[in-house]
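Dumping the structure here so I can ask a few things about it.
A protein chain is absent from this complex, but the other protein chains hold their places.
Moving on, here comes chain A:
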Amino acid sequence: MTSLKRSLATDPHASNISSKVFVRSTKSGKVQKIVRELYLRQDIPCSSKLCSACLANVPADANGNETLFVLSEKPAGTKAFPTGHYLVPDTNALLNGMDLFEQSSGFYDVIILQTVLEELRNRSLPLYNRLLGLTKSEYKHYYVFFNDFRLETYVVREKNETINDRNDRAVRKAVSWYQEHLQQAVKSSGRSKNVPAVVMLSDDRANLQKANADRINACPLAEYVSGLDDADRLLDMINTSRQGHEARTNVSEQIYPEYITLSKMMTGIRAGTLHQGVFSVSPYNYLEGSVHVPAFEKSLLILGRESSNRAVSGDIVVVEVLPKPQWKTPSTKIVEEETLNKDENADVEEGEGEAVVTEQERRALQEQVKKTHGSNVEGRPQPTARIVGVIKRNWRQYVGHVDGSSSSMSQKNRRQQTVFLIPMDKRIPKIRLHTRQAEELLGKRVLVTIDSWDRDSRYPVGHFVRTLGEVESKGAETEALLLEYDVQYRPFAKGVLDCLPREGHDWKVPASLYDPGWRDRRDLRDLLICSIDPVGCQDIDDALHARPLPNGNFEVGVHIADVSHFVRPNNAMDAEASIRGTTVYLVDKRIDMLPTLLGTDLCSLKPYVERYAFSTIWELTPDADIVSSTFTKSVIRSREAFSYEQAQLRIDDPSQTDPLTQGMRALLSLSRKLHQKRMDAGALNLASPEVRVQSESETSDPIDVKTKELLATNSLVEEFMLLANISVARKIHTAFPQTALLRRHTAPPATNFEALATQLSVKRGLTLRTESSAALASSLDTCIDAREPFFNTLVRILATRCMMSAEYFCSGTHAYADFRHYGLASDIYTHFTSPIRRYADLVAHRQLAAAINYSPLDAGSLQSKSRLESVCKNINVRHRNAQLAGRASVEFYVGQALKGRVTEEEGFVMKVFENGCVVFVPRFGIEGLVRLREMRVDGGLEPEGEFDAEEYVLNVNLGGGKGRRIELFGKVRVRIRDEKDEGTGKRKVRVELVG
C-alpha cells in the first residue's frame, strides 16, 4: 500500500497552509479537538494611502466591490512622533482605554490587528461591538488588518508559549512588518515623504520591554495620552485598575471570599449543589439581593455584602444555598446606602483595614434578623444563599454624581484623587473613581464605567467616561435617563440615511401599474379607509375599513404601513433598527427606531395620499366570527385621520350617514363582540387610565398619559389590532413552524400572588383566585371597597406587578402549548401592527410576505433559528428598557413640575416596612417612599415604630402621647414637595404624611 501521508514538500502552496488546532469543551462537558486549516496569503493590503504596491492587489468581493484604503497619507502626530503615526493598540490597551479611542479629539488612523480583535471579542463582547462600530466610521480611519492571514505576519505558537505570549508576539511582528513595509512603500514611490511611525500602544509591561528589544515604537497608553492636549481629561478615562493591581500583592488584606473556578461551578451546577441565576438587588434595601433559580420556587435571598460577594445587580452568578437554620425572612425595612455609609472617605486606600461591612451596615443587618415569627406568607423564612462565582458580568456604563463629602476638595493641585460616584440606580453600589478633575465633576451628571471589583476593595473601581452636564439641567437629566436605559439616541449615521429613498419627501406611489413597486399589490384605493389615533399622532401605523357584503357578512380590513418595503434586510438601516429595537417615547421627546422621513411621512398612512400597505382582510359574520382571512400587499388611500375623540363624535352623531361613518359604526359593533369574546375566554382587563401608565399595554404607546378617558373608539382600534396580530401569528407559524417570530406571556406561578392574596384576605377578607387568567379576571372584579373606588385600581396595579412580562421568541424554541399569551387569553400571538416603531413587527412583516410568496426570506437573518433568537433577546431587552425609560421620564417631569411647590394629595399605602412605607399617589401616578425618620417632629429623634407584620400595620409613636397608624391599603393625605439633599446636591420628590 502506498503511503497516504500528505506530501507537503512537493506542494508549492504547502508553506502557505497552516493548521490551527484547538480544544474546546461543550455545554454537555465533552471535550472536542478541532483542527482548522489556515491559508496564508500575501495579498492582504496595508490600507495606507502611501502605498501603491498593495493597491495593485486589493481584494474585491464577488460583485467587484473593492475595499477602500483608509489610513491617511499624512496622519496626525505628537511631540514624540513629529512625522505622524499610525497607532496599533494591543488588547489590553483597548480594554483599558476604549473610551479614549472613541474620542473625536484624537486617536485617528488606527490599525486594529485581527489577533487583537479576536482576543477582545473573547474578553468583552460590548467592547468588541464598540470597536467594530469604530472601524465602520468613515472619519476615524480605523483599519482591521488581518495579520493572521498574511504570510509575513503569521506567528506559530511555540512549544511552552502561552496563548497570550503568542498573541503579543503576533502584535509586535505586525508592527515591525508595518514599519518596514511603509518605509519600502515611501521609498519606492520616489517622492521624499515622511514615513509615519507605527506605534504600538500597550499596558503590558513585558510586551513593552520586548518591543523595545525588537526596536519597534511602543508606548504605554497613559504615557502616550500625557503627551496629548487635554491630557487631564483623557487620563481619567483610562481604566487604572489593572496597573494598580500589580502594586498591591499582600494576600492577607483580602476582604471578600475568592470565587471558585469555572469548572467547579459547572460541575456543581450539573450535580445540583450549586445554582445559576441573575442577581438582582431589592430597590428598597441595597443589602438584600435575590437570585431566581429553577430548582427553587421562591427566589433565593442574598443577604449582606459578604454573601453577595462583589456581584452587581444584573450579573449572572452561581450561588450555594445556605443551611436551613440560616434561612431568613425577606426584609421589612428600608435600607439605603446613601444614608448608611455617608461621609466615607474614598481616599482611604483599599485594604488598609477596610472591613467588608461597615458598623452601620452590621447594625442594620442584625435588626433585620430579629425576625417576626409570623404565620403569614411573608413571615415564613426563605432560603438564603451566598454567591460563589460570577459567570458573566453585566456591567454597563453608569450615570451618577460625585459624592462631595467623599474626598477633600480643598486641594488645589491637580493631583489624582479618589472619590465616590453615587449611581442614579440605587441597586448599584457606589463606585470608587480616580480622577484629576474632582472639582469640576462636583454637581455634574457623570458617566462612568466599572473596571473591576477585587477581593481587597469594598467597592468596585471604575473610571470616568464623560460629563453630561449640570445635575438637574434638562439636557443632562434626559441624556442620563437615555444612557441608564441604554437607549440609542444619537442621530442616524450617514450610512443609515443613505438607505432612504432618493426622492425624499417627494416619494410617491408610482402612477403606472406596471412599475415594479406594484408587483403583486392589490389596488385598494377605492376602499373607504381611515385611521384612528391619539391627537397629534404623526407616525400612523394602522388604518381600518369595513363594508357590508351582499351575504350579510362584513369585509373588514386592517392596513398596516408597509415598512418592509422601505427597510431592506441586512442593510445599514435595518441593522440600526434591529439594534434600537423600538421607538422610545419620553414625555417631551421621541427617539425613533427609523429615520423620520419614513416614520412620519413615507410609511405613515397619512390621509388623502396613496401609500403602500400590508393588509389583513377578513370576512366576518355579524357576530364577529371569522369566515376567512387574506393577507396582501396593497396600495391604499386613507380618507381621514381621526383622533379617538373625533371618531367617537362622528360615530355618535346620528346626522352622519355617509358610507365612511357607517363603516366605522360597523367596526365599533364588531369590536364590541370581539371584546366580549376575549373576555369570555378569560382575557385580563387591566386597562384603566392609571394602570395604563404603570402596566404594559399590548397595543398602545408606552406612555399614553393623555388618554385620561377611555373611549369606545380606543377599544375599537385595539380589538382589530389584536385580531390582526393573532391572524398573522397563525399564518407565519404555519409557514415557518421553526422560525416564526411570536410573542408570548407565560402564566405567573401561583406563588407570585401569594403575598397579595394574603394581604387582601387579612385586610379586606377578599379572596384572590389565580388558577387561570379567567379566574383572576373575575376575582379582580370582586376586589372592591364600596367606600373607596380607587381600591380596585390599586389591587389591579399590585396584581400587574405579580405577573410575568410578555416576551418575543422564536417558535422553534418552545412547544406550542407554551406559545400562550396569558393576558390576552390567546393561544398564539405576535406583533404586526406597529412596524414603524417596533422591530419585531418589521420581522413579522417580512415573514408574512414570505408566507404569502410575495418575497423570499433573506438568507442570513430570518431562517436561522439562532439569528432570530438573538434578535428576540435584544428586542425583549429594548422593549423593557423603553418602558422603564418612559416611566422614569414621567417621574422626572412630575418632579420638575413640582419644583418649588408644595401640594397635598391623596395617597394609598402600597407596602409597609418596619421603618416606613410606600405610598402611591394616583394624581401623578408616582409612588413615594416615606421613612420613619422623616416623621420626626421639629428635629427631634426618629420616632419609635411598632411593626405588626401579620396585620401590615405600623404604629408610630410621635411622642407627647401622639401617634399614628399606617395600614396597608389605607388612604392617607400626603404632602409632596421637592427637596434638595444637601449632602449629594440631588433633588428628589419627597412624599410626607400629613397630620
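One rule holds for everything that comes next: a residue touches a chain if its C-beta (ideal position, glycine included) is under 8 Å from a C-beta of that chain, and two chains touch if they have at least 3 such contacts; residues count from 1.
Throughout what follows, contacts and distances are computed from a predicted model.
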| item | value |
| --- | --- |
| "Probable electron transfer flavoprotein subunit beta", "Ribosomal RNA-processing protein 41", "DNA primase large subunit" or "Ras-related protein Rab-17" - which is the UniProt name of the missing chain | "Ribosomal RNA-processing protein 41" |
| Residue touching the undisplayed chain, where the options are A:171, A:303 or A:499 | A:499 |
| Contact with the hidden chain (one of A:118, A:486 or A:967) | A:118 |
| From A:474, A:508 or A:568, residue that would touch the chain that is not displayed | A:568 |
| On chain A, residues whose C-beta touches the chain left out of the figure | 1-2, 4, 6-7, 11, 13-14, 17, 20, 22, 24, 30, 32-41, 44, 59-63, 65, 67-68, 114, 117-118, 121-122, 132, 135, 144, 146, 148-149, 495, 498-499, 568-573, 856-860, 863-864 |
